[in-house]
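Below is one structure, written out as structure tokens; the observations come after it.
With one protein chain removed, the remaining protein chains of the complex are shown where they sit.
Take a look at subunit A:
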Amino acid sequence: MGSTVNQKPAREEEIGAPESRWKSLFKKLIRNKSSLIGSCILIFFLLVAAFAPFLMTHDPNSTDLLNDFETPSSENWFGTDHNGRDIYSRIVYGTHLTLYVGTVSVAIGAAVGIVLGLFAGYYGRFVDTVIMRVADVLLAFPGILLALAIVSALGASLNNVIIALSIYNIPVFARIVRGSVLEVKSVEYIEAIRALGAKDGKIMFQHILPNVSSPVIVQASLQIATSILSAAGLSFLGVGVQPPTPEWGAMLNSGRSYMWDSPHLTLFPGIALVLVVLGFNLLGDGLRDALDPKSKK
């Protein structure tokens, strides 16, 4: 028996230095092609947003009616729009708006949704019924329709778009978190920590929350993509960010009338939008694979 006792620690010694969760997650993300490409795209857009003032070649809002509908040239890289504004500069300037709307609306929606989902899943019964039925009602509306209704009620502005999208995001996160909490709640380590005398708040936020974070992180990255599209959609429908703000959706909207003769008015903001959304989706897929404990890769 002595040998078995001594062998065990020896084998464990070979594991090497403990690796933090984040470090190993990062490694997995780098190894995964889709998340690698997604991250590269997003880092690119983040840099563009951060250094926009240096990257812009023209003032995004200065009109030049003599040079409207210019096709791409060395002077105007992506051409000019119907008011003669430089499309390249407008896209560069609009990048931070797009990222801002997407991340902030998801951050607010997730923060509220996570708390509601934790309460619903942890306390169950009446609390659960009330929270989840309200969430069901919100989820029953198609996303864009709900946002449209809220923005129409509040008035069209950037902040109201964010509020609308946040509200739309709340039930999405509440539902995901609740489901995961139900699963984690019954695992023995939660019972064990309760047996240690921890209070409900500590159990919920310190012990359950980190264990349900994987699906939340994945959903957040995918939801940012959806929110960016919805924000662009709202702008496109004219109830979102108002012109002349160079928001990509609004640019698509104003270029729509000239699509046949000057497709570059819609083409470039369209491509930018597709790339950002693609970036978030790829990252989301990669995160899902990396965070899934069952994937051995």
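Basically, contacts are C-beta pairs under 8 Å (C-beta built on N, C-alpha and C of every residue); 3 or more make two chains touch, one makes a residue touch a chain; residues count from 1.
Convention: contacts and distances are computed from a predicted model.
With the options "Peptide/nickel transport system ATP-binding protein", "CO2 hydration protein", "NADH-quinone oxidoreductase subunit F" or "Multifunctional fusion protein" in hand, the undepicted chain maps to the protein name "Peptide/nickel transport system ATP-binding protein" (source: UniProt).
Contact with the chain not shown here comes from a single listed residue; of A:A140, A:A153 or A:A195, that residue is A:A195. Residue in contact with the omitted chain (choice from A:N83, A:S157 or A:N211): A:N211. In the full complex, subunit A makes contact with the omitted chain through residues 1, 4-5, 8-9, 12-13, 15, 18, 21, 125, 187-199, 202, 207, 210-211.
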